[in-house]
Structure formats: C-alpha cells, structure tokens
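Data block below; observations after.
The complex appears here minus one protein chain, its other protein chains still in place.
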Amino acid sequence: MKELMVILNELRPEVDFSTETNLLDGGILDSFDMVSLIGDINDTFEVELTFDDIDADNFNSAEAMWSMIERLKSEG
Amino acid sequence: MTVNSITFFVFLLCTVIIYYSVKPKHQWICLCIASYIFYILTGVSTLVYIFITTITTYIATNWMQSVTKKRKRKILTGLLLLNFGVLLVLKYYGFMLFNINRIAGIVNSVRLDDSLTFVAPLGISYYTLQSMGYAIDVYKSKCKPERNIFKVALFVGFFPQMTQGPIGRFKDLASQLYASHKFEYRNFSFGCQRILWGLFKKTIIADRLSPVVRNIFTHYGSYDNLTLFLGCVYMTIQIYADFSGYMDIVCGAAEIFGIKLAENFKTPFFSSSLAEYWRRWHITLSGWFRDYLFYPLSISKAAVKFGKFGKKHFSVSIGKMFPAIFALSIVWFATGLWHDASWRYILWGVANGIIIISSIWLEPLFKKTKLLFHIKDSCKGWHRLQVVRTFLIVSLLKVFPGASSTKESLIIIKRMITEFPVSINYKSIFPQLCHSELCYLVFGIVIFAGVSFYQRKEPVREYIARQVFPVRVMVYLGMIASILLFGVFGTDAVGGFEYAQY
C-alpha cells in the first residue's frame, strides 16, 4: 500500500489520495494519468492489468486500487 | 423531420400525453414504439440495419452469460466485427473505393466499379457506438444483459438520441428508460425551458451564422485572409450553438419523460488546453473513445513494446508516455474518420492528435519555460491567455471541416498564413450580414455567453426558478419573443410581410 501511495503522490502531488474516493468518475485522474499509473502498477507489483480491470470500481480510490492489486497478485 | 420543426413538437406532445396516460409498467413500450415511428418519420429508407444491430446485440450479450471467458471474447469479437463492418461498408465503402482507385490508377490503369453506392441510415454512427459500448460492458461484467429484446430495441433506438447522440451508457440510461415515471411538474417545466433555450441558440445564432460560414468557405477565393480567419471563428461559434442547442432540445425532451441523458458539453471554451477542451466538448463521444479504444490500446502488447522502446531510446519519463501516444494516434485517426468519410476529416483528427501529443511530449520543456518566465499556473492572466489560445487553435482547426474538400482546406490554410488582409471594412468582417441581422446575432451571443459564465456557478434554471412568478414569466416570454422575432426558420425563409408585394 505504501508503494502505491508513493506512485500516486509522484503522479499527482496536489491530490490527497488518502481521502479522495472519486478519482476516475470525478475526472481527477485523466486518461494520461491512468496510462502512466497502469504502467507503474504493472512494473512495480509485477501484475498484468487488462482492459477488464479498468473500471471506476477499481480506480476511484487508493483502497480500491490496492484491493485490485492484491486480487491480481493472488490470482497469479 | 428535424428537432427544431413544428412536426417534431407535435410528435413530442402526442408521445408525452400517451406516455403519462398508459399504465406505468407499459410506459417503456410507448417509448419504444414512439422511437421507431420517429425513425420512420425522419425518412429513413430501411429499418433493416438498426434491427441487425438490435438483434445481434441481444443475442450476443445474452449468450455471453453462460460461457467461458475465451468463448465470451470470441462472441464479442464477432459482434464488433459484424456491426462495425456494417458501419464501415455503409459509411466508408465509397471513400475506400475512391482511394483504392486512385492508388490503382497510379500503378496501372485498373479501376474498380464504383457505381454501387450505399446510403448510411440516420444515426448509425451513434447507435452503433452506444450498442457496442453496452456489449463491451456486459463482457466486462459491468452490467447484466437485458433479457427482453424490445427493451434492447428501445436502448438502441431511443428517439431523442437518434440523430446526434448523446451516446449513452447502459448502466446509466437503461434503468431510466425501463422505469415507470410519474408526471412531475418540475421535469416538465425544466424540460420545456431547456428546449426553449436550445431553440434560442439554434434559431438565433446557429442558423443565422450558417449561410455566412457556408458562403465564406464556398467562395473562399473572393475573400481575403482576415475574412477566412473570421470564417473559422464564426464556424466555431455556429457549430457550438447548433450542436449544444440540439443537445438542449433532445435533453429537454427526454427530461419531460423523467429521463436524464448524459451531457455533451461543459462550457468547453473555458478550457485552457486542447486536451481539456476534448474533455468538455462532445463529452460522450470522447468518453466512448477513451473507455473503449484508448484504454485497451494503451495497455495492449503493442503499446507496451512501444513504451519499452521509448524508455530505451529516450528518457524513462518520456518513455512512460509512449503507450498513451501510441493509443492517441490511433484514437485521433479514428475520431476524424468517425466524423466523416473524407481525408480532410482524417487530417483534422490527426492535427488534433499532433497538438495534444506534442503538448504531452513537450511538457517538461513547457515547465522549464514557465519557471524561467515566472509564470504561475494559478495566475488568472495566464489562464485567460490559455483560454484564448485554445479558442484560436480550435477555430483554426475548423478549416478542415469547413472547406468542401481536402485540397481547398490546404489552400485556405496557405492563404491564411501567407497573405495580408486587403481591406478591413464591414463587408470583410461581416460578409452576408446586414446591420439588423448582426444586431440579432450579437444579442444572441451575448445572452449565450452570459449564461455560460453563470452556469459555472450553478444551472441558470435553478436561479430563475428561485425568482418570483412575474420575473419568471418575463424571462420565458422574453425568450419566446426573441425566438419569434430574431430566429431564422427555414433556409430560404423570407421574413414578415414581404407577401404584401404580391
């Protein structure tokens, strides 16, 4: 989780990722942020995000992102 | 029948009365029947294509429910190929043949038979995207497929959206379409107000500027570069008033049924960059391309490879942007092509793409330059400059859709850059507009701009609803009077009592 927060804060330092729950739907993360974020997540956590995973449910908050990462890691 | 015609309003009125008279659980049936009657009344030559989309979408989405993931993928691929294939052939067959013949003509004198032509049915570009979006959402298990084929038919063909969108998402739209709605005075009132506002924009601003813009681009040879540039600006205003006015009319119409359609515009000319502009202009289209084309492309194997290439040969930070750049190039090519089957639209899409991609690429350089000149992003003056710059870029890009052919658009660009204005007078600034017409136009634009400024705070309708009855009455009667007095009805319409000379 800490590593994820580092990535997020580096990407958009002005956003408070610990409280924000409307990141994707609210347009706080735009499409370029998303591409960059997905690339970083894939590299850092050695998972492979697919198109199916790109969803507001998975990206609206840091917690949601972390749950998704843990799920993908356990699925191997 | 267009949505700013009396026949449409009579049709809408009848549909509303029937809708609120039938049993609540039958309301969606009423909408479905009305939608297809509307489709026929617009003069469409055949219902075959929309039925193909409806039936194949219904079958595919329900079939996907009980199969393996691999099978799901195959079903979805088949559905997409079929529907986009139909769209491609109907809309782009002539264009593709034209280009094949051109290339073949250079190589040898072979020429394919181009006597076969297709007419793309009304709304096919819109309902295809909307239906395929639904199918992809079902594939991703984002929503459950609809089991009633007539309900699917309603989703595909809902009449306010038929001609120009907005392109809806199943998750948001379907529940509203199929639910029963009790008559709410507020929905009716706000819906009518919104329709009135749309008519105001369309008849006073858009339809008045339309012949001016047409004239400038058709007779570009006889105008100097100042007028050509102004033609681009007028076209920007005209299309904005036209498209957003149209959206107001259809959203207002849907609101009367208690259905909230997605917004297509969010004061786009307050954007400070072209990328932001495209998040505020034709939002449902750019959103569709983002969610269903940009994301899958940017995380595809090809994009990842491209990203690795970028990281290797450039810096890591630039390399990170490469998948986005790869996806953007394709998305902008597709966006241009979606608008029209012509090279000038493709050029337009590519031009947009190049500007957006360059701004990503050059972002580090911009940051350094801003630091050097002590320009803060939060500074109001800088923001205003960015807004004006964005408006100018958007206007200049209109030269591609404005001209009648690719060659002409390039000639116009050349003239705009290389020539000096010959004369600056009323005729060169406002060609084809007499003084009184200019007054009506300025009046319309001032009101439009004022409302746009206010809307950033809260919807104007809410503000007006809070006023006392006489004030509200005056506002609405004022709008009606403006439309009657200053609106343009019909392309060849002659105003007032000209018939006295007969």
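Brief remarks follow.
Every chain is named by a letter (A and B) in the order it is written, and numbering of its residues begins at 1.
Here is the rule we use: a residue touches a chain if its C-beta (ideal position, glycine included) is under 8 Å from a C-beta of that chain, and two chains touch if they have at least 3 such contacts.
The criterion applied here is as follows: contacts and distances are computed from a predicted model.
Think of the chain that is not pictured: of "Isoquinoline 1-oxidoreductase, alpha subunit", "SGNH/GDSL hydrolase family protein", "NADH dehydrogenase subunit H" or "ABC-type transporter, integral membrane subunit", UniProt labels it "SGNH/GDSL hydrolase family protein". Shown chains touched by the missing chain in the whole complex: B. Shown as candidates are B:W63, B:Y93 or B:F188; the residue that touches the absent chain is B:F188.
Here the missing chain is touched by one residue of B:T117, B:T418 or B:S436, and it is B:S436. Only one residue from B:P145, B:G310 or B:G487 touches the chain missing from this view: B:G487.
Contact with the undisplayed chain is limited, among B:I6, B:V316 or B:L372, to B:I6. The chain not displayed touches chain B at residues 1, 5-7, 183-185, 188, 434-436, 439, 473, 476-477, 480-481, 484-485, 487, 489-490, 492-502.
As a convention for this text, only the chains that are shown with their structure count from here on.
Our note on geometry: chain A versus chain B, Cα centroid distance of 30 Å, whole angstroms.
In the complex of the two chains, the chain A residues touching chain B come out as 27, 30-32, 34-36, 38-40, 49-52, 54-55.
Only residues 140-142, 275, 279, 290-291, 294-296, 298-299, 304, 307, 320-321, 323-324, 327, 360 of chain B touch chain A when the two sit together in their complex.
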